[in-house]
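With one protein chain withheld, the remaining protein chains of the complex are depicted in position.
In order of appearance the chains are A and B, and numbering begins at 1 in each one.
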Amino acid sequence: MTEVEYHPKHELIREERFPHVWCPGCGLGIELQCYLNALEKSGIPQNNHVLVSGIGCTARIPGYANLDTYHTTHGRGLPFATGMKIANPDLKVTVISGDGDLFNIGGNHFIHAARRNMDLLVICSNNFNYGMTGGQHGSTTPLTSKSASTPYGNIEPTFNLPYIASALGASYVARWTVMHPRQLTKSIRTAMDVKGFAFIEVLSPCPPNFGKFNGFKDGFEEMEFYRKSSVVQNDAKLEDISIDPFHGKDIVLGDFVNRKRASYITLEHELIDRIRGGGQ
Amino acid sequence: MIKEPKISENQREIWREPVNFGRFAVPKGEIHIFPERCKECNYCTNYCPNQVLERSPEVNVYGYHPVRVREDKKDSCVACGMCQSICPDFAIFVKEVKIQ
Partner (left out) sequence: MNFLPPGKYFADGNFALTEGAIHAGCRFFAGYPITPSSEVLERMSIRLPEIGGHFIEMEDEIASMAAILGASNGGSKSMTATSGPGFSLMQENIGLGVITETPTVVLDEMRGGPSTGIPTRVGQGDVMQTRWGSHGDLAPITYAPNSVQESFDLEIEAFNAAETYRQPVIVASDQVVGHLTEILEVKNMEDYHIVQRETRKTRNGNEGVYDYSRDFTPMFAAGTGFRGNVDSLTHDERGYPSNESSVEKEMLEHLLNKVRKNEDKIVKYEEFLVEDSKLVVVAYGITSRSVKRAVKEARKEGLKVGMFRPITLWPFPEKRIRQLAEQSKEFIVPEINYGQYSHSVREYSQTETKEMHFPPGAVPDYRVILKEIERCLK
């Protein structure tokens, strides 16, 4: 039964690079698979898909996808993707990066890309800490939880990512965990057709860092924790869905926002047509 | 490890069966594993609804015990695809077998 064959995603991954760099129990591989599943179903040719990332564990995802992939500097995936999308609007540009990359060092870029309603799909993998550097706390670390740099417990409130994205005017906002691969795939698939800024937060376990510091024995326990403490509520009031699981609060998941709002590329092309005298 | 409550045999008996139940066959799956990619995260072994998978006593070149199909459960895979979609390492996939 274990004869050597190609994985069904053979055409979509760089198989010669496997096994990948991520730790046992890391959810990023699942995230990559969900993205590739959605890509297959999107109907957009594989050649038109581009993956861009910043720096971090999540930012290594593009390196394993058999697409045109760009691994840039820490926090700068979004502006890089912005430039690329404007220069070639035919591309379906997806930015896939971690919470630290997109919201700490790259927070300003996120604010502005969402405000512009830039035609990008942003998948933010949230593992509640800086994984690659050894599990230090960041802006998404839940209150009172421990990390390599909050040994006495975190005293800083966290970002509520879907609320931020929605307040900035993103066209599409969702939150899932890697324990919900089918819902996540469907969400990414929907977001690929969205005109404007689409944002999906994906909660993912980080067993050797966040998990270890907060009493999870292994990745499976952390996955079970996500499964047990999450509820799906698509019409949730976004201001109430900040993540605070260690004080008995449910993690609210769902496709929260899907609205029509003029995207940057549409408006820019209208402007160019107007200036050039009716679309030459 | 957190255990799910199991359904008792008694409960199973009182379930009503649809009248056309006999016209449908339970799908059958064939599991393919890349042992060198497995990192022993145990997601597939835990989330397989039919407990078809287990850890092998052998080790791969990276020192992990890769997953394998249980001898006694060789025919129990129903091709639900859960193991494949939950595997972070692209180390396992399922092919549905056509039932004659």
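To be clear about the criterion, a residue touches a chain if its C-beta (ideal position, glycine included) is under 8 Å from a C-beta of that chain, and two chains touch if they have at least 3 such contacts.
These figures come from a predicted structure and were not determined experimentally.
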Among shown chains, those touching the left-out chain: A
Touching residue (missing chain; options A:Gly63, A:Gly153 or A:Pro208): A:Gly63
Of A:Trp22, A:Phe80 or A:Phe103, the residue in touch with the unshown chain: A:Phe80
In chain A, positions touching the absent partner: 14, 17, 47-48, 50, 52, 55, 62-63, 66-73, 76, 78-88, 90-91, 108-109, 111-112, 268, 271-272, 275-276, 280
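Convention: only the chains that are shown with their structure count from here on.
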Gap in Å, rounded to a whole number, between the CA centres of chain B and chain A: 28
Interfacial residue positions of chain A with respect to chain B in the complex: 1-5, 7-9, 13, 18-20, 22-30, 33-34, 37, 178-179, 181-182, 185, 218-221, 223-224, 228
Of chain B, residues touching chain A in the complex: 1-2, 30-37, 39-43, 46, 62, 64, 68-69, 74, 84-91, 93
